[in-house]
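Missing here is one protein chain; the remaining ones are kept as they sit in the complex.
Then we have chain A:
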Amino acid sequence: MDIKSMKNYLYWLYCQFELITCSYLMEPWEKLLFYTFNITMLVMVLYMAYIFVPVHITMAFQFFLHLFGNQHENTVSIVK
């Protein structure tokens, strides 16, 4: 029952996507073209994210660590 309502909900979401992007009105070959383009772009964006996001996050983490690291050294020296 849960699977069925989940499938209905996903189908309803797909219908909303069709209505908003007007692929509801397109002929089958136009739909194929449109979806191919969209899915290709989406896959490319996800692949770029997969490759580059960990690198960016580690670089940002190191930058902030360096910033806070300097401050820690200063406070420690004053307390001493």
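Heads up, the rule we're going with is that contacts are C-beta pairs under 8 Å (C-beta built on N, C-alpha and C of every residue); 3 or more make two chains touch, one makes a residue touch a chain; residues count from 1.
Going forward, contacts and distances are computed from a predicted model.
Its record in UniProt calls the unshown chain "serine C-palmitoyltransferase", which is the match among "serine C-palmitoyltransferase", "Hemoglobin subunit alpha", "Ferredoxin-2, mitochondrial" or "AP-1 complex subunit gamma-1".
Within the whole complex, the absent chain has one touching residue among A:25, A:49 or A:65, and that is A:25. Not every partner is drawn; the one left out touches chain A at residues 12, 15-16, 18-27, 30, 34.
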